[in-house]
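Only one protein chain is missing from this complex, and each of the others stays in its spot.
Lettered A, B and C in written order, each chain numbered from 1.
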Amino acid sequence: MKLTILIHCPDSVGIISAVTNFIHVKGGNIVYLDQHVDKEAGVFFMRLESEFEQSLNVDGLTKEFEGNLALPYKMAWSIHQLGVKARMAIFVSKYKHCLYDLLSRYDSGELAVEIPFILSNHADLENIAKQFNVPFYHIPISKKNRNEAEAQQLDLLKKHRVDFIVLARYMQIVSSKLIDVYTNKIINIHHSFLPAFAGAKPYHAAFKRGVKIIGATSHYVTAELDAGPIIEQDVTTVSHAHSIADFITKGRDLEKIVLSRAVKLHLQRKTMVYNNKTVIFT
Amino acid sequence: MKLTILIHCPDSVGIISAVTNFIHVKGGNIVYLDQHVDKEAGVFFMRLESEFEQSLNVDGLTKEFEGNLALPYKMAWSIHQLGVKARMAIFVSKYKHCLYDLLSRYDSGELAVEIPFILSNHADLENIAKQFNVPFYHIPISKKNRNEAEAQQLDLLKKHRVDFIVLARYMQIVSSKLIDVYTNKIINIHHSFLPAFAGAKPYHAAFKRGVKIIGATSHYVTAELDAGPIIEQDVTTVSHAHSIADFITKGRDLEKIVLSRAVKLHLQRKTMVYNNKTVIFT
Amino acid sequence: MKLTILIHCPDSVGIISAVTNFIHVKGGNIVYLDQHVDKEAGVFFMRLESEFEQSLNVDGLTKEFEGNLALPYKMAWSIHQLGVKARMAIFVSKYKHCLYDLLSRYDSGELAVEIPFILSNHADLENIAKQFNVPFYHIPISKKNRNEAEAQQLDLLKKHRVDFIVLARYMQIVSSKLIDVYTNKIINIHHSFLPAFAGAKPYHAAFKRGVKIIGATSHYVTAELDAGPIIEQDVTTVSHAHSIADFITKGRDLEKIVLSRAVKLHLQRKTMVYNNKTVIFT
Partner (left out) sequence: MKLTILIHCPDSVGIISAVTNFIHVKGGNIVYLDQHVDKEAGVFFMRLESEFEQSLNVDGLTKEFEGNLALPYKMAWSIHQLGVKARMAIFVSKYKHCLYDLLSRYDSGELAVEIPFILSNHADLENIAKQFNVPFYHIPISKKNRNEAEAQQLDLLKKHRVDFIVLARYMQIVSSKLIDVYTNKIINIHHSFLPAFAGAKPYHAAFKRGVKIIGATSHYVTAELDAGPIIEQDVTTVSHAHSIADFITKGRDLEKIVLSRAVKLHLQRKTMVYNNKTVIFT
């Protein structure tokens, strides 16, 4: 059995020694350990993978960890058993590229997830969902029905026991109702090199400013638009010879690659959030 | 003899044909031609290099070009003779890396310029100027003496017939007096990926925002701070494991490389400015 | 009507002037012109796009171009009318990522091509072809039937009037029979930064060598394996922490992006081949 443990807590002396000793005594072999100290904030972060030869009583281990380590060191922590597939919902609107990219990775087994459904405020991409045999829900959103629509979304998410949500160029603001339930569990792709060009039409803004490099940013969604903890960014060069249409086409490749990298990091439990920033373990 | 011609004018039919024909008739061989049309603005840009076997009367050519082409097509244009070294002043404060980088390129002949002087508001880098046998002027700047100091700067620039100015991490705002005289001839390096993190302490701001990529931007100086036409940008990856000090160290390498690239593009007459953006010919 | 003209010929004085004048006299407006001189080889290259307001007699223009320009300047040249979709065959084996990427771009209209068929030596990817409603031919290849299989391939290509072929991780050597018919019209993606790691299992070789960067290369297929003219390359960083499986996963993203860029450059007539190298117009 393979367990991944994520920890953050106030920095103090002896944490690594205490945790690794605990694993060792329980018969576990540590196959990966990475830690980080945010010196300004005085916070310690650790990610640890360990293998246990015999079938382990995870509940018992968890309880002991809680009492012996988590409480005395004031840890925020989580433990994850490898091999249990996370359940990922995809929200889209009309753009195809990120959806196709995620689904082709899902189809080829590169993304080890369950996809209980794809949800959209438009019907346009239903065919793609069908192509890949994934259920598709069309919930239109207008000023009038927003509250109702969000209630429907939450019902679906609950009913399908969704673990996290990927906004694959979903062109609607996500309300705090969803964010509160899925804190640090909604992954968005923004089509600019944040914090430059937050908000609408970033490629147009980048073109107007005459930048020589454009980017894409994947981040966890928070209440403030395009201001959540950044998971992954990438860029590509542009020149005066590129039109806005060229920016958009080049940008699509960035968007889909950056989003899929962020989804994978999340899936592999390699992300931790603190102070609106991420620690990304390698 | 080798001439470089830069043109921009309202877009219309037949410009390339008219210009290339003019050069051909005068006995010139076109060894490089690149053009660009800004369709939104309706502006045509061209850069052309041509070789003339016999010694040419440049004044005569210029006059004819003016009458036959520039006037009818309403061109803004300039003609440059290869081999005449431009005169570049360097403004610095206390940081060494960009200054060392420029001077070592100058020393090895990579930058084909004259450097009549280095100017600083601090005395710290005088030794480096001495190392490379370049005159150094120390003109301190305070709130009180700003006007006077700027007058001194302008005197020096005039006296030394300076063609363009490089701000190699010069930590003072350049006033409109200088900008008016050296429009699109003052090259700055800003230590962020503009338009993100304009203004002071961009590495601190980037660290706080938790970006995964930092950058540097070289641009022509305009009245609005860090908002001038961008010449060149580059980026490098960072992670949670990097401190602000690491950002600064990594950033220094970006700054010096990006600045020197921009200086070379300017020197080679490969930059044109329009609508606060640049056309950069390759 | 919009025409793209590609030219290469021995370098001499006055070519640009002659060609642009020809277009101008015929009533064309040049909207793009880029040229290049290979000084070592003494060869001139040009790509030119021009718009003609009235419907033009292309055959007449072609004839005149031939007589007045192509013959005297000894040009190798071609003329292409915009808006005629090229016919692209895709060859695959068992890997899905490049196929999915090409087909999703085709589906969204980003790749303006006809895809008469997908051909494979295995039946595995037939489902994907079906998903996108593209005919699929399964032609197994073994040592015994190679000649016969290649004859079948050529029949299919001829019957479907295929303009160019994309090898989307096709794991068979393409014989000279095909290459002779489709010279500089077969685009391959090789999963290394050529010329490093040509041949089989490049990710294994890269891992063994301990490189810190891996790459992918798209090139035209020639008789010598992985040695054809390079169209496009890109790279990504790796570290000791990455396994061969990680190299392969990271590499897949490079492969699909680099291949699609090369296909687009080919489609837009932005590639010219000379001396086993490419000129790639921007």
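Please note the rule applied: contacts are C-beta pairs under 8 Å (C-beta built on N, C-alpha and C of every residue); 3 or more make two chains touch, one makes a residue touch a chain.
Model, not experiment: these values are computed from the prediction.
Peer 1: So which bits of subunit C touch the chain we can't see?
Peer 2: Contacting residues on subunit C, toward the hidden partner: 36, 38-39, 193-197, 209-213, 215, 229-235, 239-241, 243, 275-280.
Peer 1: Which residue numbers on subunit B touch the omitted chain?
Peer 2: 96-97, 100-101, 104, 107-108, 110, 131-132, 239, 241, 249, 252-253, 257, 260, 282
Peer 1: Name every residue on subunit A in touch with the hidden partner chain.
Peer 2: Given the touch definition above, subunit A has residues 13-14, 16-18, 20-21, 23-24, 29-35, 37, 282 touching the missing chain.
As a working rule, only the chains that are shown with their structure count from here on.
Peer 1: Pick same or different for copies subunit B and subunit C, depending on whether their interface residues overlap by over half.
Peer 2: same
Peer 1: Could you pull out the chain whose C-alpha mean position is farthest off from that of subunit B?
Peer 2: A
Peer 1: Would you kindly tell me how far, in whole Å, the mean C-alpha position of subunit B lies from that of subunit A?
Peer 2: Using C-alpha averages as centres, the distance is 42 Å.
Peer 1: In subunit A, which residues are in touch with two or more of the other chains?
Peer 2: 239, 241
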